[in-house]
Structure formats: C-alpha cells, structure tokens
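Structure provided below as structure tokens; questions to follow.
All protein chains but one are shown in place.
Per-chain residue numbering starts at 1, and chain names A and B are given in the order in which the chains are listed.
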Amino acid sequence: MIRRGRAAGLIIGGLLSAAIFLVTAVSFFWTPYSPTAIAILERLQGPSAAHWLGTDPFGRDVASMLMVGAQNSLTVALVGVTIGLVLGVAFGTVAAARGGVLDALLMRVSDIAFAFPALLTAVMLTALFGPDGGILLRGIGITTIPTWATGMASGLNAMLAIGIFNIPVFARITRGAAMSLWKREFVTAARAAGRSDASVTWVHILPNLASVLIVQVTIQFALAIVAEAGLSYVGLGTQPPNPSWGRLLYDSQTFIDKAPLLAIFPGLAITLAVLGLNLLGDGLRDLLDPRLRIVRYGTERKAA
Amino acid sequence: MIAWLGWRLVSFVATLLVASLVVFLVMEVLPGDPASVMLGMGARPESLAALRAQMGLDEPLLQRYVFWVARLLVGDFGRSYTYSVPVAELIGQRVLISAPLAILAIGLSTLLAIPLGVHAASRRGRAGDVAVMGVAQIGVSVPNFWLGLLLILCFAVWLPWLPAGGFAGWDKGVWPGLRSLILPAVALALPQAAILARVTRSSVLDVLRADYVRTALAKGVSPRRALWRHAVPNALIPVVTIIGLQFSFLLAGTIIIENVFSLPGLGRLIFQAIAQRDLIVVEDMVVLLAGSVILVNLLVDLVYAVIDPRLAQGEAR
Partner (left out) sequence: MREGRDMAQGFSARRVAAIALATALAGVVQVGTAEAAKDTLILAMTLEPPHMDPTAGAASAIREVTYANIYEGLTRIDAKGEVQPGLAENWTVSPDALTYTFKLRAGVKFHDGAAFDCSVVKFSYERAVAPDSTNAQKGLFEPIAATSCPDANTAVVTLKRPAANFLFSMGWGDAVMISPASAATNKTNPIGTGPFRFKNWVKGDRVVLERNDAYWGAKPALASVTIRFMSDPSAAAAAIAAGDIDAFPIFPAPETLDRFKTDPRFTVKIGTTAGKTIMSLNNTRPPFNDVRVRRALAHAIDKRAIVDGAMSGFGAPIGSHYVPTDPGYVDLVNTYPYDIAKAKVLLAEAGVKPGTPITITLPPPPYARRSGEVIAALLQQVGLAPKLVPMEWAQWLEQVFKNSDFDATIISHTEARDLDIYARDKYYFNYQSPEYKALYKQYLESRDPAQQTALLGELQRKLASDEPNVFLFALAKTGIWSAKLRGMWDNNPIPANDVTGVSWAE
C-alpha cells in the first residue's frame, strides 16, 4: 500500500514538476499578454476569457505575470541551490578526504554559515549591494544585462543568500556519506594501488554520492522556491517591475478584500511547485536507495 | 569528554567572534550614513558631521570594534542611534512579542504533530496513515506566509473573529495580546507540524522495529502498551532535538510572518535598523541570533553526547 502510494507520489510529483517546467519554458517564447503592459482602465478584473486569471491593480494580466514569475522564481532557486551544491560538495569531499584540522576548520566555517538564517544574509546583502544587486554587478564589471535576464538578475541577492544557506547543508551530507565511503574495501584497495586522494575522490567517491545528492537537490530546490518567494515577499528578492511569485503575493496584500484571487493564485503556484518537487524527491529516494538517510536540514527553517 | 567539551566551547567562542567581526565589517562598508538617514534631505553637511561625532562614528574603526565587543562581554549592548535608548531595552520590548509567538507556534505544532505522527506510525500503511501523511505532504509544501494571508482572508476579512494584524499590547491583559498572536502562531505552526509529524512517524517506526520492543511484544505486552510505554518515549529523542532546533530558528524565522501580520517583533526591528543604518542595533542582534543558534546546536550535541558518549569521542578525534 505504502509502496504503491510512493509510486503514485513519484508519478504525481513528476507530472507536477514537468508541468511547471513546461509552463516556464513556454513563457520564454509566449505569454497571453506582456507581463508589464499597463491598462489602468482594465484594473482589478476577475477571471474571464480575455484574462484567464484576471488583472492586477495596474490592469496587467495575472496569468502572464505568473508565467514570467515562474521564470524568475525557479531560476533564482535553481542558481541558489547550484551554488550550495558545488561549494558544499567541494567542502564536504575535501573535508572527508583530508580529515584532521582542515576537516574541523571547514565544518566550523559551515557552522558559521549555518548560524545565519538565509533571510538575515539576504537583508545584509541587500544593504550591501542594493535591492537589485546592482552594486555588485557593476563592481565585477557587468553593466548590461540582456532583456530576457533582467528579472532573474534582479534576484541576485536572493540567489546568493539561498546559495550561502545551502553550502553547509550539502557540505554536511557530502562529508557524512563520503566518510563512510572512505572506509569501504574498494576505496582502501584503490588507495593501496597508489591512487591519490584527489583521484580516489573523483573516480570512486563522487559517483557514489550521486544518488544522495540528486535526492537532496530536489528537496533543497523545493525549499529554495519557498525561500525565494519569502524573500521577494519582503522585498529582498526579484525587483519590480519584474514579477515573481513572492512579489505577486506581496502586491496582492493591500487588495485582499477587493480582489482575494490575486493572493490565491501565486500562493497556489508556489504550493504546487513545492509539492511536486517534494513528491518527486521522496519518490526518487525510494527508487534509488530506500536505505538512504536524507538530511532534512533546513526544513525547519523554510522561508527563513 | 571534558576535552571534547572544552573544544566545543572554544569553537563556540571563536565562531561568535568571527560572526561579530563579519557583521561589524559588513555594516561598516554599507553604503549610506546613519546621520543622513536621521536628518533627511534638509540636513546641512556640518549638522551631519556633528551628529556623526555625537554617535561616536568619527572614532577609528578598530577602536569601535574592540569597545563594542568589550562592552558586549560585560552585557552592555550600547545605545541605539535612532531611538537614543539602550539597545537592550529595545530588544527586550521586541522579545516580549517574538518569544511568545515562537513558544505558541512550537507548542501548537508539537501538540498537533506528536499524536498524529504516533497515530500514523501505529497504523502504518492503513487509511489513517495515508491520510495523515498526505495532509502532511501538502502541509510541508505550503509557505507559511501564504497560509498567513489565507488565514487573514478567512478569519479577519470574511469572518471578523480575529485581528488581521498589529499587536494590541500586553498591558491591557493577556487576552488582547494573545488574540493578536493566534493567527500568526497558527500560520507558523501548521507547516512546522507537518514536518514534525513526519519525523515522529518515522522515528516511532524505527523504534518499533528495535529488538526490545519486539521482545516486549513477544512477552505478551499489549501492542498499545508497547507503543506508548516503550516505543514513544524512545522515539521522542530525535523529535525533541528537532523541536529545539526549530525554536532557535523560529526566533529569527518569524520575520516574514511578523511582516504579514505587522507585529513589532525582533524581525521588524532588524529590518528597520538596517534601513535606518542603526548599525549598533543590527550588530547586536546578529551576534545574539547567531549566538543563540550556535548555542542550541551546542546543547543538542551535548545532549547526544550524554546519551551516547561515543559521538563525542568521534567528534574530538
């Protein structure tokens, strides 16, 4: 029963995730309206054939904004998790391979990073680099951003904050899993054959971490979507006029008594995306290795 | 064990020092000037310079850092630039909102999650389990601030039972204050409860598989008794750990919920302080928050070390 339930979860999760990604992909080429086109006379309309999900206080098409918002929300979350994955895995494998002082040092650094909630990091980054991260971009010599990427780029602080938050998560599970691998016979054999630590890590450790990491990435990606929405909701993520799910929620709040649907749709989008990824992650875990111990680090600080 | 404890304490202090240095330097290079935020657009340059001198911002960097840390060590948090009151007083007032909110949320989620988790575990694979875990799956996926908005819509706009936001204050009695915390606490608690219920379920299932429970069952102890007397108490250790971790995160993590319900808690204070460049308030709060997170981690490790001394040895290697 449970097993069948899990399989169903995997399928539902896969379908939901695929649907969200499909809509996002389509939005790059086509949306019903321009998400920034203002039509004051058509403001605050309910759903209709012309505007499937109605219009916002500026008369913009909500469905179009949600579609483009998905681009920004998902990209920010994805880049954030990738930063955490790359650096975290690097820290974790090195710590496991070297042990000793370096290991202790890396783990303390990850403790410090862990002590700063993503929100606090984002607040500081925003104060440091400006709400759209412009000060950082100009600092490293980037002055022009292609039009299609402006929305995502404006979420730079959120990407970095989510990334920093994810480093210790990946560092810890990588280190834990890698340490147990180092004790296995095939690794001992490889070392006896004179292979260097780096080579053992590359050939034997990393490939064996893949399944743990794939599952963890799915879970962290879901968390990152919630985090991005939370950051955008308090003004630290994607910046106007670029839509994102969290920003749409924030914009809807003043109008909640007049147009409650404005607050419902973006939240629904976030929930469905997160639900899909969570189901996918759980399903993948059962599929890849039922004995895997997944660290649900950070679940307790979602959106924080 | 003692060596391990010593090492952990040293690293605790070192971590705090690094955190304090990081936040101090970050605040230092921030664009913007606390004096110009205070005096606005009509201010003359000489007024700004005078205010900076009054705030002590014209002293050398190193001196200010050392003095700040030294004062922190004796419990002096300094004086807010904007409010001209001791920072300790400011934080104290805000804690009176954030802490009850966090306690309420934790209490609520625990009360909901543990019975549900145990129930699901005891009916593993049956309808009750599937239903609880299905709801939990959705609960984990709902962002708490959106839940907050939905609660406002239902219980403040459509059914005018509870305030939609703001804090009534404790001085008029417990109930008016508590009333303003109910919706935010529920918004925080439900997603937490979903996580906790899942942890409880899997933890109870782990213990039920353990030998001593099987032995008890073999000896003829009723399954119900085996569950509640043997399995549940043992299964709760990881659950309590998670609750402990949640609490320290909640102190910082209520920030967004405070925004949804416009509660003047710690989160709002830190946002305000950064916007106004009230540097000392930000620095104090970051060190306090980071300190509390690290401290809770330390305590959790300590509890584990007491339960299983091998862990400590492994770590101190």
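Rule of thumb we're sticking to: a contact is a pair of C-beta atoms (placed from the backbone, for glycine too) under 8 Å apart; a residue touches a chain by one contact, two chains touch by 3 or more.
None of these values were measured; they are calculated from a predicted model.
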From B:V10, B:L25 or B:V157, the answer for touching the chain not displayed is B:V157
The listed residue (A:V23, A:I38, A:V86 or A:L261) that touches the chain absent from the view is A:I38
Full-complex touch with the removed chain, picking from A:S48, A:S180 or A:T254, is A:T254
The missing chain sits against subunit A at residues 36-38, 40, 43, 57-59, 126-127, 130-132, 134, 150, 234-235, 239-241, 250, 253-258
Interface residues of subunit B toward the undisplayed chain are 30-34, 36-44, 46-47, 50-51, 53-54, 82-85, 89-90, 93-94, 97, 152-153, 156-158, 160, 163-167, 169, 171, 258-259, 261-262, 264, 268, 271-272, 275-277
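By our rule, only the chains that are shown with their structure count from here on.
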In whole angstrom, the CA-centroid distance of subunit A from subunit B equals 22
Listed in rising order, the residues of subunit A that touch subunit B in the complex are 1-2, 5, 9, 108, 111-112, 114-117, 119-120, 123-124, 127-128, 130, 135, 222, 226, 229-230, 233-234, 249, 252-253, 256-257, 260, 263-264, 266-267, 270-272, 274-275, 278-279, 296, 299-304
Listed in rising order, subunit B residues that touch subunit A in their complex are 11, 14-15, 18-19, 22-23, 26, 29-32, 124-126, 129-130, 137-138, 140-146, 149-150, 152-153, 157, 191-192, 195, 199, 242, 245-246, 249, 252-253, 255-256, 259-260, 270-271, 274, 286, 289-290, 293-294, 297
